[in-house]
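Apart from one protein chain that is not included, each protein chain of the complex appears where it belongs.
In order of appearance the chains are A and B, and numbering begins at 1 in each one.
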Amino acid sequence: MHRFVSELFPILRSITGQGTRDTLGRIRERIGIDIHEVPSGTKVFDWEIPDEWNVSEAWIEGPDGDRLIDFRDNNLHLLNYSEPVDATVSLEELKPHLFSNPAMPDHIPYRTSYYKRDWGFCLSHHQLENLKDGNYRVVVRSSLEPGVLNYGELFVPGESEEEVLFSTHVCHPSLANDNLSGVALLTFLADRILKADRRRFSYRFVFVPGTIGSITWLARNESRVARIQHGLVVACVGDPGHFHYKKSRRGTAEIDRVVEHILRRSGEPYGIRDFSPYGYDERQYCSPGFNLPLGCLSRTPHGKFPEYHTSADNPDFVTPVALEGSLLRFMEIVECLEQNRTYVNLNPKCEPQLGRRGLYRMMGGYADAQEDQMAMLWILNLADGSNSLLDIAERSGMGFDRLGKVADTLTEQGLLTSVR
Amino acid sequence: MHRFVSELFPILRSITGQGTRDTLGRIRERIGIDIHEVPSGTKVFDWEIPDEWNVSEAWIEGPDGDRLIDFRDNNLHLLNYSEPVDATVSLEELKPHLFSNPAMPDHIPYRTSYYKRDWGFCLSHHQLENLKDGNYRVVVRSSLEPGVLNYGELFVPGESEEEVLFSTHVCHPSLANDNLSGVALLTFLADRILKADRRRFSYRFVFVPGTIGSITWLARNESRVARIQHGLVVACVGDPGHFHYKKSRRGTAEIDRVVEHILRRSGEPYGIRDFSPYGYDERQYCSPGFNLPLGCLSRTPHGKFPEYHTSADNPDFVTPVALEGSLLRFMEIVECLEQNRTYVNLNPKCEPQLGRRGLYRMMGGYADAQEDQMAMLWILNLADGSNSLLDIAERSGMGFDRLGKVADTLTEQGLLTSVR
Partner (left out) sequence: MHRFVSELFPILRSITGQGTRDTLGRIRERIGIDIHEVPSGTKVFDWEIPDEWNVSEAWIEGPDGDRLIDFRDNNLHLLNYSEPVDATVSLEELKPHLFSNPAMPDHIPYRTSYYKRDWGFCLSHHQLENLKDGNYRVVVRSSLEPGVLNYGELFVPGESEEEVLFSTHVCHPSLANDNLSGVALLTFLADRILKADRRRFSYRFVFVPGTIGSITWLARNESRVARIQHGLVVACVGDPGHFHYKKSRRGTAEIDRVVEHILRRSGEPYGIRDFSPYGYDERQYCSPGFNLPLGCLSRTPHGKFPEYHTSADNPDFVTPVALEGSLLRFMEIVECLEQNRTYVNLNPKCEPQLGRRGLYRMMGGYADAQEDQMAMLWILNLADGSNSLLDIAERSGMGFDRLGKVADTLTEQGLLTSVR
């Protein structure tokens, strides 16, 4: 995953344009996504697909003729969606078009102006402060013309038409944690799920430009979203911080309980936050007209790490260990969703005689057998069609994994059947 | 308000009689209330309007012929509803008719005997202890004859027939906090509401003798009470103590949440108590046959200040600042009730494009704009017809005022409509 982050890092991405298309192409090489295109001017709910943005060069030369800024060095230098310009201007005239972040004075900030035409450059605060008076040559060779918006989508069918949706944004240029980490993680997660022996649910992975991309996807899939049973927006999963989960708008969806259960049992510190209508594409998925059961799982949340939206969010900031740990948690979440069935005890009047079936103190070593036996008693007692395995795990305090295995044994013995 | 308290203070009030009629007359001079009269003997639910009580003189002369007690000095001296007496009695015979409060030995206590015929005098414990043996001349020139019970009522119509009820008792003689403070506050609050440009709700103000008065009002308005959406009993709002709110019997009525919200955001200490069937006229309004959504708002609750029901509860005990602060809180409560609408987002699928409408980072100064923008996102996200503005305030942690203003802006922009 870290190599994939590094490979994608230099590409200039935005909400439209060749760089985003190239990024989706690299994902397609790995997991065979479909790359959709939607023409500029298409109406998507209250919004409209903007003109496509592409750039060939962007630089500033100083009074001495030195090239002070070149977006080839770091594509954050260019205000994202900058309109073209070719002019010689005084420092005074230039300054309103220059953006720096005094809180991170050595680093280039990331700025955009998607829906208001403007041109500009981003630079370190140190560089800004050292600019001399004089005339500056400013060149942006960009185009803003009718084209397309692209997004990637992979559907992995399962036994049921009910879907689990994973979504991540692909519109940030050279930023690693926000959000090449999410792109890499979903690519590898999809690969694992594609290779799984069986899938109870169908899985859908969408790689979209932020905001306009998820709005576009929702507008084009409006009739299909009712199939989504669970979902996660994935972002900032490559830094070494602890996990933070932001709940769905519903707050008590199964995905909310599953993620909290997995994080609680991980033994590591973690944070749970209530839904708020600010953040990533959960803003759209959880808008009141959809209200999908979908939260957002990150390590350090957006805006809470100093490297956020600066050139310090580079491949050195995300670590292979953090990415691997994130993939593990996502796999555990998928596993828990898959296994979280609701059972009915087929012998509901009094306990069945476990001894006669060889199930009483006869599984594995003694301590484990005791635990397995308790797991059987809990499942048999609560399996009345109203409790999921997660409900049973939470009420009994027993591990979800053990309960899942014991439920399989009881099902094989004809003592249990799943109703959901 | 403090001048009005002082003006009304010397009048002898009771559950019936000329003093109470005079008090209602002074209120009428200010806000034009109707003064109702209900004849003695009228049945009101389980009760009956008692005979009217009036007094011309009441005094005791000691063994030396000195006038030791005269109700002209302080009308608390006379047991309220005392029957007439004209006798010379020994100290021994007199004592069962004398009432003092050893816990407040310098002050005259307030005692009544409405429904059991008796005569008596109240005096300071010091005075009681210094009475000499000998014969005492005791004179009460009172009348207990068929007459009327009076109460005052003001109806202020609003856009809706749904009503907010404010009720306070007017039967206490020379006591200032309990409850001329309530009389003054409701008089001034009614004046403000009469002068308001628009009123979503209709408002009803009732000034009633305690218990029998509210029972009478309920008996005569039984078919109309279903219109009452919110209400407050007002008592003891002139002392310098913190606010204490006693919830309605329902416990989760909108008025309960609104008052708690206002008190919490006031930044001052406050107390919230659950409903109990003892106190003021909420006992009647919240009886199970009515169960109105009505709590009781006080500063220091009845019985919790040492001056309570003694001659120390005089105009020096209530302060203009406390009365003014109380009026402010009541106005805030009214404002919150008026604004606490429930909205529906008219663009519920994905966020509307705020930028195109000039609503994105474009209101006021920057910090405020950020907050306004968050308020917009919260309202748009939660406005699904199930959340009131107060629900949104509590879930988001944002100020009710800001949300109200932002809701108006979004309504003007056609993005929102109120359904309640």
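Odds and ends about this structure:
The criterion applied here is as follows: a residue touches a chain if its C-beta (ideal position, glycine included) is under 8 Å from a C-beta of that chain, and two chains touch if they have at least 3 such contacts.
Please read all numbers here as calculations on a predicted model, not as lab measurements.
From the options A:F121, A:Y245 or A:W378, the residue with contact to the chain not on display is A:W378.
Among the residues A:S124, A:S142, A:S181 or A:N345, only A:N345 touches the chain that is left out of the figure. The set of chain B residues touching the chain not shown comprises 44-47, 115-116, 211, 214-215, 218-219, 222, 249, 274, 276-278, 283-284, 286-291.
Within the complete assembly, residues 345, 347-353, 355-356, 374, 377-378, 380-384, 395-396 of chain A touch the chain that is not shown.
By definition in this document, only the chains that are shown with their structure count from here on.
Each chain gets one centre point, the mean of its Cα atoms, and the points for chain A and chain B are 56 Å apart.
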